[in-house]
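A single protein chain has been removed from this complex, and every other one stays in its place.
Up next is chain A:
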Amino acid sequence: MKLELARVVRGTGRLGVLRGLGRTAQHSLEVPGCLLYTHLGAVPHLTQDTLHTLSSLPSVTQVTLSNIAEHQEVLEEFKDGFRKFAGLHDTLLYCSLHDSAAPCPTGYTTNKTVSVWGSGGRIELTVAKFMALQKAVQPDWYQSMADGETWQNNTSRKRVRKSVDRTLAHLDECLLAHQNSQELEGVEVFGVVEGGDIPEERVRSARETAKRPVAGFCLDGLQTGSMDQALRTQLIAAVTKELPEEKPRLLQGVGRPDEVLACVEVGVDLFESFFPFQVTERGCALCFSFNISLDPERAGRALPAVLELNEDERDTAGETQHNGDVSLDDQTRMTSFEMNLKDKRYHDDFRPLVEGCGCYCCKNHQRAYLHHLLVTNELLAGVLLTIHNTAHYQGFFSALREAVAGDKLDILRRRVLRERKE
């Protein structure tokens, strides 16, 4: 795996292509970019047919041990790895520890173990079990085992230090097992940078992790709800300074467009895409604007990719507070980037979710129909919203890359934040 950076400007993000991905080294992934979020290899609500109505999907699919761990025995008997088990063909597999959209209770981490929570409850992982799972999953990349329990308020400095130490110890143990395993030949390991909200610990974690033979870095413990964006930006800036330029940085637990923008500016390359899933689960559709090619000359001719919300629509969007007072609950609350289709006003609205959106949902269905599906609790609502929200989020990332390339990150930020209530 090799990250070819086309453009790196401090404070405006990194643009590039990850090449030579996967065991056959045939895939590539543009950065800044995101992974494909799944539940056990399935994009929530979607079958492969509905998924592939989407034209540009990320080449890397994310699966989590929290979903997979309970199926270890099955995968070991299957032998051919998770990708084949899940009927996925042309995709790379990235295996992470936790699902950023699922609750992960704290208090179950020890010096030697971490716990994941699946459908059958808690499963405790030692490094040995963790590595046995990786051998059964046979991903292309995986996140090294990590103790990331530092996101709660008032985590002590001592606990943060312990988390950094443990995570480094886990990494060394994982790497040792990895190097001795034939099954994992050609598989890449992502080291995990911890350090809570303490800059010195963040820097120490980054420096130490960077010394190890890892292919990339996961930035953990910075998720939405754990701290405000100013602190997050500051910590990430301190961390990325310590990391080698040529290796990708994946930020876990952050997906809101405004936060993504801020994190890209301080050097993050990759994100998970659980955010559109959360939007779908609350019956909402992403509708924020990200069109940056609206220069006066073109504006007259080309339709904007995204419809401007009119004044009354703006009101339902953005009930969320955007001050420093954040908590985990915020993750399930509506943000200003989406519209609530359960709202009565959409009862007789025969427009597509987003005018000009090319997704299957917008090309075939209207807001009134989605409203109906939501109020009658029909399963198709989740299917159609996932399609649209995934398409919209991918569109945002594409605009993001265009913005980094053309030095237009400021324009994009203004565009994305424009509909927000101040």
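To be clear about the criterion, a residue touches a chain if its C-beta (ideal position, glycine included) is under 8 Å from a C-beta of that chain, and two chains touch if they have at least 3 such contacts; residues count from 1.
Assume contacts and distances are computed from a predicted model.
Undergrad: Can you pick, from "Queuine tRNA-ribosyltransferase catalytic subunit 1", "Trm112p-domain-containing protein", "non-specific serine/threonine protein kinase" or "N(6)-L-threonylcarbamoyladenine synthase", the UniProt name of the chain not shown?
TA: "Queuine tRNA-ribosyltransferase catalytic subunit 1"
Undergrad: From the listed residues A:33, A:191, A:382 or A:395, report the one that touches the chain absent from this view.
TA: Only one listed residue reaches the unshown chain, and that is A:382.
Undergrad: Check each of A:9, A:25 or A:74 against the chain that is not shown and name the one that touches it.
TA: With A:9, A:25 or A:74 as choices, the missing chain is touched by A:74.
Undergrad: In the complete complex, which positions of chain A touch the hidden chain?
TA: Touch set of chain A with respect to the missing chain: 39-50, 53, 67, 70-71, 73-74, 77-78, 85-87, 118-120, 347-348, 350, 360, 364-366, 368-369, 371-373, 375-376, 378-380, 382-384.
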